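A short worksheet on the structure shown next.
A protein chain is absent from this complex, but the other protein chains hold their places.
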Amino acid sequence: MRILEVQNVNKRFGGLQALNNVNLNVNKGDVHAIIGPNGAGKSTLLNCFVGRLEPDTGSVMFDGQSLLGKKPHQINQTGVSRVFQTPEIFTDLTVLENVMIPAFAKRDGAYKLNPFARVAQESEIRDAAEEVLRDLGMADKRNQIASEMSRGDKRRLEMAMCLVQEPKLLLLDEPTAGMSRSDTNNTIDLLKHIGETRGITKVVIEHDMHVVFSLADTISVLAQGTVIVEDKPENIKGHPKVREAYLGEAQV
Amino acid sequence: MTDTKRNDVILLLVVAFFALFAPIILNPFPSDGPLAQFNAGYPDLMQRFVIYGIFAIGFNILFGLTGYLSFGHAAFLGVGSYSAVWMFKLLSMNIIPAIVLGVLISGLFALVIGFISLRRSGIYFSILTLAFAQMSYNLAYSVFTPITNGETGLQILLSDPRILDAPTGTAQPVTSLFGLEMRDTFLAFEYLGRDFQFTYGYYVCAIILLISFYISMRIFRSPFGTMLRAVKTNQNRLSYTGVNTRPYTLTAFVISGMYAGLAGALLACMDPLAGAERMQWTASGEVVLMTILGGAGTLLGPVLGAGFIKYFENILSRINDNVLEAWFAFMPDGMSDFFVVIVHPFVGKGWHLTLGLMFMAVVIFLPGGLMDGAKRIIDWVSGKNRASKRGAKAPAPAE
Partner (left out) sequence: MDAILLQILNGLDKGSAYAMIALGLTLIFGTLGVVNFAHGALFMIGAFCAVVMNRLLKLSVETIDETKTDFLGNPLKVNTPYVEAWFGEFGTTMIGYSVPLAILLAIPVMIVIGIGMERGLIKHFYKRPHADQILVTFGLAIVAQEIIKANFGANPIPQPTPDAFRGALDVGIYLGFEANAVVYPVWRFVYFIFAAVLIGGVMIFLNYTTFGMVVRAGMADRETVGLLGIDIDKRFTAMFGLAAVVTGLAGVMYTPILSPDYHLGMDFLVLCFVVVVVGGMGSLPGAVAAGFLLGILQSFSAMNEVKAILPGIDQIIIYLVAVVILLTRPRGLLGRKGVMEE
């Protein structure tokens, strides 16, 4: 079953055709990787899913409803969570608070005026947050201020913030960018672990082929704003079109 | 987590204790002694501590939690005062309707101004609020003279209609709470050479301060307050987390505007006149200063900051050369003159200079305000800081 359907999406920036008739289908439960050389339009495409950019033409359907014209918070409320290239977390707050906030957003919606409720008495929310933290091995860090953590932990925390919302679709924008080999491997393990424990559909944008081939069920290759191939990982490796697109870019 | 709750109760009790016994606590020096000028336990000054404390508590809900720096909050203070005085003129000298109207009208103002200003953030937001406040100020002086009475300021007159308690006789009407006159001293006694005075006015203000403080505490501890702190830290992440940030900031803005209106109305209740200078942007700067000085984002900080500034304003501005000479009289002649000359510019009419220097010193050396300073001292005394520093140095953080 398809959960995300992208049809004929076009996006121009001035003279640059960033996305050119992009078609993409993500099946429920899949890890779908989007790869492609620099400037292929991967991030632009992702930004069209989350409401940061609006495509010029085309449609983006998620779980039966159109995402176009929706604001980021509305899109999140439909069940789409996003991990950023550099972890976006609430740096001044504690780890536990960081995870509780998305849980509140999931339960209370985009806005709720409850100035007299007590965070301390929200045991359901706390339990949910603590469970996710335990699951990701961060339970002992829950009272730490988020800015004081290592980069790997920040990534882990951001992941926890997304998971506590139990999204239907998780978007990951280069989750291992700028990471050391060992941190990258940790992240792969983390993502695999998430895949085993929860059946969340994931769309991963990634540069690192090692990450892509360790995780992906399906791969779409984006080049010059168009999806040139969409196939299983084993068919992608030797694909002539992919070789062509990457020629001089990187070894596949 | 029950820990926080217990701490909150203790904090509230401490604030209540200080607020209720302030007339005694703030009068530590005999009233005919040399240090009498450092006493602060007289009603007029204590009312100002408390009222500006309320103003700062409200400002802190916006600035301390969301990080939006408004430079126009004095406008709401002014609106609160004007509304209250109008209630005195039209309805009754009872303070309850005046306070209610003051809060409502300023809340309405805050809703409109906030709705527009919050479309921008950062310095643009500050400039927008500043622009609105300046517009209100300028208009209060010119076109709105029928409402504000221009430069003279709005006052209570014998000829006012006052529907519920129409003026009788020639006595100037006074503000009251169901017959308890605000300026009335219900208890006054002398003990060990110290004069103690208790007025209804102060206690009305003090009780409202306690309520305001309690509400602010609940907001801080609520999921709503957590969202506001999240706005300050990372608005981008918050909207990708499914939260619509605009209504949160607008609510915070309106709440803090209502606090400002409450403070303005109380000012009018204690002394029923309202002038446009209350809306000037330097007055907005003052509440920013109080909040920062005390510690933005802390519960107690703004109240402390307000008390601190109003105390120094009052004490320093009353020290004149005669007082200084009395202080330094024990020194040899030339030396005492020298000290008088040195200290002179910082006191009396020049106390603003001290204020400015204090302001800079706080921002430079103590960005966390008095609360942060107190915490550092406590840590230092208990040796916690040294220990934690050592602890932090030992293991190299693994990146």
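Residue numbering begins at 1 within each chain, and the chains themselves are lettered A and B in the order written.
As a convention for this text, contacts are C-beta pairs under 8 Å (C-beta built on N, C-alpha and C of every residue); 3 or more make two chains touch, one makes a residue touch a chain.
Quick caveat: nothing in here was measured; it's all calculated off a predicted structure.
Visitor: Quick one: which shown chains sit in contact with the chain that's not drawn?
Guide: Its contacts among the visible chains are B.
Visitor: From the list B:I123, B:I342 or B:I378, pick the residue that touches the absent chain.
Guide: B:I123
Visitor: Taking the entire complex into account, which one of B:V14, B:I96, B:V143 or B:L158 touches the absent chain?
Guide: Spelled out, the listed residue whose C-beta touches the missing chain is B:V143.
Visitor: Looking at the whole complex, which of B:A110, B:I292 or B:V340 touches the chain that is not displayed?
Guide: Checking the options B:A110, B:I292 or B:V340, the one contacting the hidden chain is B:I292.
Visitor: If I consider the whole complex, including the chain that's not displayed, which of B:Q47, B:N149, B:T199 or B:Q235 touches that chain?
Guide: Considering the complete complex, B:Q235 is the one touching the chain left out.
Visitor: Spell out the interface residues on subunit B facing the chain that's missing from view.
Guide: Listed in rising order, the touching residues are 67, 69, 116, 119-124, 126-128, 130-132, 134-135, 138-139, 141-144, 235, 281-282, 285, 288-289, 292, 345, 350, 352-353, 355-360, 363-364, 367.
Definition applied: only the chains that are shown with their structure count from here on.
Visitor: Would you mind writing out the residues of subunit B in touch with subunit A in their complex?
Guide: 1-2, 4-5, 215, 218-219, 221-227, 229-230, 232-234, 236-245, 247-248, 251, 255, 397-399
Visitor: Show which residues of subunit A lie in contact with subunit B when the two form their complex.
Guide: Contacts found on subunit A: 50, 71-73, 76-77, 81-82, 84, 88-93, 97, 100-102, 104-106, 108-120, 122, 125, 150-152, 161, 165.
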